[in-house]
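Could you have a look at this structure, given as structure tokens, before my questions?
Heads up, this is only part of the complex; the chains shown haven't been moved.
Letters are used for the chains, namely A and B, taken in the order the chains are written, and counting of residues starts over at 1 for each.
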Amino acid sequence: MTIRLTPLTVSTLLDRVRTEPPLVQCLTNAVVTNFTANVLLALGAAPAMTDIPGEAGPFARAASGVLINLGTPHEEQRRAMLEAAEAANDAGTPWVLDPVAVGSLPVRTALAAELLALRPTAIRGNASEIIALAGLGTGGRGVDATDDPEAALPAALLLAEKHGSVVAVSGPTDLITDGVQTLRISNGDALLTRVTGGGCALGAVTAAFLAVADDGGALAAVAAATAVYTVAAEPAAQASSGPGSFAAGFLDALASLTGQDLEQRLVTA
Amino acid sequence: MTIRLTPLTVSTLLDRVRTEPPLVQCLTNAVVTNFTANVLLALGAAPAMTDIPGEAGPFARAASGVLINLGTPHEEQRRAMLEAAEAANDAGTPWVLDPVAVGSLPVRTALAAELLALRPTAIRGNASEIIALAGLGTGGRGVDATDDPEAALPAALLLAEKHGSVVAVSGPTDLITDGVQTLRISNGDALLTRVTGGGCALGAVTAAFLAVADDGGALAAVAAATAVYTVAAEPAAQASSGPGSFAAGFLDALASLTGQDLEQRLVTA
């Protein structure tokens, strides 16, 4: 079955997020936790940053979707992440792994391997991270993307096939694959890379869309999340004077994005 | 003695915050710590987020007011919270408990019970949290308010009487009670629920107003904090294009709020 990502598919899922707000649990890094919660709220979803051992697991059972982002994985949060992933699997809650800066950094790289073995519903990263996660490279320097998403396609396919995940690689053209079919979305703006969390918050939006996906609709949901996120960046960038006004305008745009905006702007293949 | 919350009462306390800036110590969650500090700075108060064991207690003795917010209560912070509450009591520093998402989450619910036994000067939460804290329900799902403030009145009265606290329940109409008298404030805007920390930062503002309260003036101070906060949201919402521009405009409005704004907008009963 081949998926076509039409503006209608995307806006149907966006309407669901807005009318039946999914509860999205985020175990994410300290830098972007505020922006991530605000992105989810702007979108219409309900964020909850429950990330301590003893609570992360029970919460993941009740949540609609879970994000696990490895940006600043302190010891206590690492335990909470494993607890959340196991509980999510047990309860059938979809969850997203964002392997921030894996590769040469030893603590998160070991943790990413443990989490990967738990078969995330989706994986989102930049090209360097996806290549490193697949064991095909050593990652970029920190959070930088030093590779083009197309260069990460073999890595994305390998991860998708081996772990049953939908893999999304962020970049000028985003690439989303389930190992069988690969979608590409060419929206967004470079200003998304000038705001911290510009990539990380997309992981949370991905969890929100997975929460409202149809059965077997994970690929479409992950692609729709990317579409909404990157399309919203465009009018925000046009109206902005730099990264500060862009960040505020991007939240406004997520809250007001319409089906018509998607029809006019979505560029997909 | 019956309190009337007039615009003049509110602006008198606001002037004190601005001219003799209280030092407000916040032990709060990672998601909203930045926004909370910015709200206090915009208001004219001096924030300090000192929340590690060994420093939280000494700081609470010197602070003008303390906020303890249970949003992401990591192990080290939990110890610091108990240390701060005990020192605040010992030194006579007013302190506010914000029982974020208590109810079904075991770690914070147990901690909330310990803190409640230390008799907070004020408690601020949404209806679900206040009901759960009083042991009259299991809380909402995460940080959502699934109950109307009026539904939380019995719980608020129970907490106020049992622990000697002023209790504030946030919602479309805020409800503030000391167990004897109940005040209601009908200001604010729904955009406050679309910015993370929209409720949490009010807890810090409440601590700032308690710090400048007259003897026996805790009820008036808590109500005045709510009044300033929710009144400031109204011009900000009117000038905004969505949650991103609202958050920036809300900080601007807190900094520029006048007695005249309060006279024109305050709706209280």
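In this text, a contact is a pair of C-beta atoms (placed from the backbone, for glycine too) under 8 Å apart; a residue touches a chain by one contact, two chains touch by 3 or more.
For clarity, every value in this text was computed on a predicted model and none was experimentally measured.
Novice: With 2 copies in place, how many does the full complex contain?
Specialist: Counting every copy in the complex, the total comes to 3.
Note that only the chains that are shown with their structure count from here on.
Novice: Which whole number of Å gives the spacing of the CA centres of chain A and chain B?
Specialist: Comparing mean C-alpha positions, chain B is 33 Å from chain A.
Novice: Quick one: which bits of chain B touch chain A in the complex? Just the residue numbers, please.
Specialist: Contacts found on chain B: 29-32, 34-35, 71-75, 101, 104-108, 141-144, 193-197, 240-245, 247-248.
Novice: If you look only at chain A, which of its residues touch chain B in the complex?
Specialist: 23, 25, 30, 33-34, 37-38, 41-42, 46-52, 54-55, 58-59, 62-63, 76, 247-256
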